[in-house]
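Every protein chain but one is kept in place in this view of the complex.
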């Protein structure tokens, strides 16, 4: 069997990207170990109590891969490497340690940007070093690498801007937008295909990179700020695909494995998110959902209707004498960073014999599990947290619901008004409760920009002001009773 | 980056086991498709309703792989291939179509034997063809291939024999057994290591194969018949590892993938089984559990104690006037093949307003899910089947339990007598029910050979005779009422 | 290269583990025969051996190997199909039959 004869050189170690000697094998083994540790790390995320150790092992895996790489024959000088590692650590450390939990989506977007930048630069350098002498498979790999990489760079930057607020969160749309985007996309693909057959045309290669950068911008522009988490997670999968492409180009298996892991998880997560918002993936990406006009109009149209606003004193009394209280946190709790205060209030009420539950809507906040992270930070025990299906049928025997900076996720319009942009999104039926206290700063709409009937519900009392201040006042009042 | 240059030949197709041309790529693609279809097939087994289609696709994958292989450059003559395929189909078809469900474990064992035989022969032929000119990695792969292969051949045959009954089901043990086995094992490993450094010693190679064959026999001899399913499933994982080794030897990826899949699943399943019997994996393999003496003694020691035996008439009346009936099937139902009769009886009782449930013990029968398959064959709906944890606390308000050829899984000794070989195995607490009717042919012990107190329980009535006949009589009687 | 194949092995093992742990006990017997059928993949190696025409001994061994592997494949897939048909067949009858396997799968 020829196969057998063919095995010899390979078995002896002439794989691609593999040095032929013991050192080469050693390097590969560090990669194998790294790959396994990464998978185990992700698996550990199925067990909250095991998760931290698991991811620490994954970090160890990364360290292994780095050390292994540093042994690589091709590395002749270490000055720039060390410089880069030091500088990167100097910037990465604060990004990791001091960014508040509430800014998580932004931070992840930035991080994607950097990762993609690295992949893209590597791809460009590879092309440049080969001086056009690129075999087709390699060219294809390089192409995917820089395409996904470049899109991720600008896309992540845009997402970052929208989440951070220095780029408008409302979708930017203009006439002929789709036509233009499609044209640009087609052109880029065209160049790519051409390059595979004629790799020796640098101008086109760099043009392709340029186009990809622009696509990244145009792709995110028409998407509303509330949908950014979906975009960020999608870009995560792009970043992964870029890494995988690098792996194919330089025949490095660990890059391919990590790339595939990220590619799969990013795509899956963004789909889960869209599903939780009860919107098709397509609709999120191309729906230009949550455009200001509707919301704005709606808000204006309702400005004159009566609203019951209450004071901390009254609200405190009401809460203090409720037996069953449900807290519904939303994005506002993240903005106000009042999770600790909330926990304190809950403990007080429990001391007074009330039962306090937390109702967590799958898309409350700005990323999946956003509220869980915040409440976890405030040491709220798991068993107090209930998700949509668990709690929705219990509201009718709840004395008081405390809505803290949540809006869309408690908006009855989703059930009642089929024309509403959030129509059909499953919501928390807080209006079934005996009384509702809403903490927010104004009558402004939530991220979907939709008017919220709940605030005009006779059972509802609005406690205006920053959620943190309001909660703290409530705490004092309850203590005072 | 040198890596990049190294990619070219490889990307152009000089992988191991891969022809360099388009045809080679095409073959590899069929393998890739096959691999994916296999995985999807196994995944489909998580959904009973989707499972059949999934496995049909897996079969399609196998067909693809075969066709792909037939295109291989090295294949110069097709006469023997066609002959083998035809003969194999001629033998395999009846094995697949006409073997009764009750003989499943035996059948799977036989099938393993054939698969392993193929892998081993390929390994031997490869070695023979290379005439000792074997590079070390290849030698290592070949070694594993023939070792696992040979062990599986004889091991499966032994398991088959024990299950079929032409080899004694009771563990065969003799003085110095372990010492001897260990010595043989050590010797085999020694030869293997030596071969890796001196592949050009055919005599040793064939000696190693011989040893492996013997090991297969000695490994299974001391294991009781009731534990054969564990062994069969373990051999499944060996067969997988043999296939994987072949893959490494000839650099064929699909072989490696399938091998790994089987290796993992076989190991996992055998562990699950041991766990369900509440015994350590080690204990199953080396415990020589269920040796005749104990059981025999126990039975003898109890021969003179009173037993209430009943008639079909009385039992029928009792059942007919029970509101809640639980059927506990065991291996005896498989032997008697009375699942259809049981279903008929149940339907009759339900017509008379009784509620009939089935209590499925995880290790009832001779393989995991054995009872499920039989009852499925008899069209018993899923929702009537309850497993141990679901039903164990309900027996106290059950009017009549119908124990059909089950013994160990209802043996209170597991709870009460710590010295019993089945001590600690979770059992069905049928003795909590108001009355118990046991269908078996004699007072003989079950597979663990342990005396069963339940049969002497004043609440228990024995209906002796072949389960099928007994059930059919019960059906007539109930109809007659 | 050998390491890349190791990678393949490890990854496939992971997939196997993840998938198998999700198979409900209900389907463990079909699972055993399914994996058995798949292990018939050694047919691939056997075919090349039987057809490579590298001397009578090799060809004979190849012939036997092909026969044995084919028995494994054909028998294995057929019986698995027979078993699984029973599980599918019964879904229409009975209310929570749909639910039954569900909970089984998530157990």
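Chains here go by letter, A, B and C, matching the order in which they are written, and residues are numbered from 1 within each.
As a convention for this text, contacts are C-beta pairs under 8 Å (C-beta built on N, C-alpha and C of every residue); 3 or more make two chains touch, one makes a residue touch a chain.
Just so we're clear, the structure is a prediction, and the values are computed from it rather than from any experiment.
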Omitted chain - touching chains that are shown: A, B, C
Chain not shown: contacting residue from A:24, A:143, A:171 or A:247: A:247
Residue touching the undisplayed chain, where the options are A:74, A:200, A:350 or A:393: A:74
Full-complex contact with the absent chain, from A:227, A:262, A:344 or A:477: A:262
Residue of A:165, A:202 or A:381 touching the missing chain in the full complex: A:381
Absent-chain interface as seen on chain C, which is shown: 1, 4-5, 7-8, 11-12, 14-15, 18-19, 106
Contact set of chain B toward the excluded chain (per top definition): 1, 3, 10-11, 13-16, 18, 25, 28-29, 31-32, 35-36, 39, 253, 257
For chain A, residues in touch with the removed chain: 15-16, 31, 34-35, 38-39, 41-43, 45-49, 51-52, 55-56, 58-59, 62, 65-66, 69-70, 72, 74-78, 80-81, 83-85, 87-89, 91-93, 95-97, 99, 101, 104, 107-108, 111-112, 114-115, 117-119, 121-122, 124-126, 128-129, 137, 232-233, 236, 239-240, 242-244, 246-248, 250-266, 268-269, 272, 362, 367-370, 372-373, 376-377, 379-383, 385, 387
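The rule is simple: only the chains that are shown with their structure count from here on.
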Far-end chain from chain C, centres as C-alpha averages: A
Most centrally placed chain, judged by C-alpha centres: C
Distance from chain C to chain A - Cα centre to Cα centre, in angstrom: 39
Intercentroid distance (Cα basis), chain B paired with chain A, Å: 45
Chain C: positions in contact with at least two other chains: 1-2, 10-11, 14, 48-49, 52, 54
Junction residues of chain A - those touching two or more other chains: 1, 3, 10-11, 15-16, 18
